[in-house]
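Every protein chain of the complex appears in place save one, which is left out.
Residue numbering begins at 1 within each chain, and the chains themselves are lettered A, B and C in the order written.
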Amino acid sequence: MTPGFIIAALLIFAASIFTVRSSKLVHAVLWLGAMLASTAVLFIQLDAPFLAGIQLLLYVGGVMTLMIFGVMLTKKSGDGELRTESAPALRGLVISLALFGLLAGGIFSMTNGAPALQKPEEVASIAASVLGEHWLAFETLSVLLLAAMVGAILLARKRDAGAPESGKASPR
Amino acid sequence: MIFAASLAAAVVIVVLSATALALWYERKLAARMQTRIGPQFVGPIGLFQPVADLLKLVQKEEIVPMGADRVLFALAPPLTVIFALAAAAFVPLWPGVAVVRSDVGVLLVIGFGGLAMVPVWMAGWASFNKYALLGAMRAVAQSISYGVPLVLAAMVPVILAGTMDLDGITQFQATHHWFGLWPIIPGLPAFILFLLAMLAESNRIPFDIPEAESELVAGVTTEYTGMQFGFVYLAEYVHTVVGAAIGSVMFLGGWDGPFAPGLHWLLLKTLCLFTFIYWIRWTLVRLRADQLMTLCWKWLVPAGLGLVFLSAAWNQTGWSR
Amino acid sequence: MNLQACLLLSSGLFCVGLYGLLTRRNAIGILLSIEVMANAANLNFVAFSRYSGAGYGQVFALFVLALTVAEVAVGLALVMALFRSHRDALVELASAFRH
Partner (left out) sequence: MEVTTPVRTLPYRKLELYEPEGDMLTLQLGPQHPSTHGVLRIKLHLDGEKIIKAVPYPGYLHRGVEKLCEQLTYVQMIPIVDKDDYIAPMHNEQALVMAFEKLLKIEVPRRGQWLRSLLSELQRVASHIFWLGTMSLDLGGALGGGSTNFIYCLRERELILDLFEELTGSRFHYNTHCIGGNRHDIPAGWAAKVHDAVNLIRARLPEYEAMSCNHRLFIERMRGVGVLTGALALELGITGPNLRASGVDHDLRRDAPYDAYREIPVNVQTAKEGDCLARTHVRLAEMRESLRLIDLLIDGMPTGPINSSRPAKQANQIKIPSGQAYASLESPRGELGTFVVAGNGEANTSPYRLKIRPPSLHALAALPYLLVGHNVSDAVAILGSLDPIMGEVDR
């Protein structure tokens, strides 16, 4: 339990709570960004700097940007306060606390004690692993990304609402 | 640890003072290009003009517009500076020395570059101003688009050198000529691509669309006053200075050069790139938002993909080993 | 720092995400909660990889990252479609997609 870990963990946890509780969607997205960035810090502490870089680049740079676009394009919801009714909030709290208790119990009753740190993985070995052993998963993932891209474009494509009133209305 | 901390402090001070100098230098340069004289009254040949500017900005009243998101509004400008400075930590100053040496330095630098978009967007959103909002939209779209060619261009030296460590890349260049020179086919186009993408990421003309002052008044900075504006302004220059430094590290051999110690060469190369960027700035007009996207997705991204393939092929031949 | 601390953190994170998933009504809010949960999973992968030395953890985490990007893209596209037709992004409205 290094101080660095404690700080990062507290940051991550606080940011995640704010992410799910913020009444403004914009703030929630920014808290998510803070959480992802502090997770990247934790990754560095766990000797996974490559993953930390990817996390910054892809998550904070990419996913955050997408979310921001989502918030801006659905402006009405972004502006307004997000209501959370008390009954579902209570229900959610109970369920998640119960799950947490279950998981924590499991973690604390780990039989083989605390395993020691192993040699950190090198970037080159990750690359070899991704493109060697897991090439099929890698290729499938690329197909999935392509499918997601096409699907997203199709879903979000806008029907032309603003057609001119008549064919030659615009002098252009 | 203490060495790293003092080095970090030194780098922050050096980058900030270099930025102040760069401000003066840019104003002089622009003035020369425009048949003007430029700053000349504050200090010898106007050298202390940035200090005067700073003093002026500090004593100005800071106005928060009604309806603005106060927290985000106040948070955004310092964050822009911090993110812009963070990338400077990875620049290898002389052989084997950087504030932070990381095996994946390239990735982290680009990651921090991409992060700089977040406070810009925060500023635009929090300002409660339509011009700022449009500017923020443009900034986000531009950043996410130009991140792709930036990564692709950065991949070329990474593939050729076989490492993502910035210092390792420079060392490789020192022994194999620079990537701007050899191998010239993926190297030089990749450098140009990197420069273009970097200009777009740091919102320089001809890509300064988020703050296009003839269209969006001042884009995301419209509502900022006093030192808050100063921070955004500063971050812009820090971003450019650091970007030029990274560019010279990754493509122009960084600290490598004869006769003089490494830092001199790094600074000289950074200055050359910086001059080039501002030469472009004071010469060209800006593109339109849709033309920017067309340029990115139809030309730069395919070119970047091609360059990555080429450099991989070059690596396979083993000529550069 | 030890494995248990990491696991505790990630399970806490997962439960926070679950809480958000159960309570948010806005579709983007739900997407955000899912991101929190995915991040918890990633943390687990990295932590196990670090302490077991198996080496696949980071690879898996990479795949998860790519998957979440795809998920967010499609999810946001759905939100956009929802917003276009209903002028709001509450999930209850999504039942309209059946028609």
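The definition used in the following text is that a residue touches a chain if its C-beta (ideal position, glycine included) is under 8 Å from a C-beta of that chain, and two chains touch if they have at least 3 such contacts.
Every value quoted in this text rests on a predicted model; they were computed, and no experiment measured them.
Novice: For the full complex, which residue in B:L115, B:L216, B:C296 or B:L310 touches the chain that was left out?
Specialist: B:L216
Novice: What does the interface between subunit B and the hidden chain look like in terms of residue numbers?
Specialist: Residue positions of subunit B that touch the missing chain: 30, 33-36, 130-131, 134, 137-138, 205-206, 208-209, 212-217, 281-291.
The criterion applied here is as follows: only the chains that are shown with their structure count from here on.
Novice: List the centre-to-centre spacing of subunit B and subunit C in whole Å, with centres computed as mean CA coordinates.
Specialist: 32
Novice: For subunit A versus subunit C, what separation do you get between their C-alpha means, in angstrom?
Specialist: That pair's centroid distance is 6 Å.
Novice: What is the distance in Å between the mean C-alpha positions of subunit A and subunit B?
Specialist: So the centroids are 27 Å from each other.
Novice: Please set out, as single numbers or ranges, the residues of subunit A touching at least two other chains.
Specialist: 50, 54-55, 62, 66, 69
Novice: By residue number and range, which residues of subunit B touch two or more other chains?
Specialist: Counting only residues that touch two or more other chains, subunit B contributes none.
Novice: Taking the complex as given, what residues does subunit A use to touch subunit C?
Specialist: Residue list for subunit A touching subunit C: 1-2, 5, 9, 12-13, 16-17, 19-21, 25, 28-29, 32, 35-36, 39, 42-43, 45-48, 50-51, 54-55, 58-59, 62-63, 66-67, 69-71, 73-74, 76-77, 82-84, 88-89, 91-93, 95-97, 99-100, 103-104, 107-108, 110, 114-121, 125-126, 129-130, 134, 137-138, 141, 144-145, 147-149, 151-156, 158.
Novice: For the complex, which residues does subunit A have touching subunit B?
Specialist: So the residues of subunit A in touch with subunit B come to 26-27, 30, 33, 37, 40, 49-50, 52-57, 60-62, 64-66, 68-69, 72, 122-123.
Novice: Which part of subunit B faces subunit A closely enough to touch in the complex?
Specialist: 69, 72, 102-104, 107-108, 110-112, 114-115, 117-118, 121-122, 125, 133, 136-137, 140-141, 143-144, 147, 151, 164
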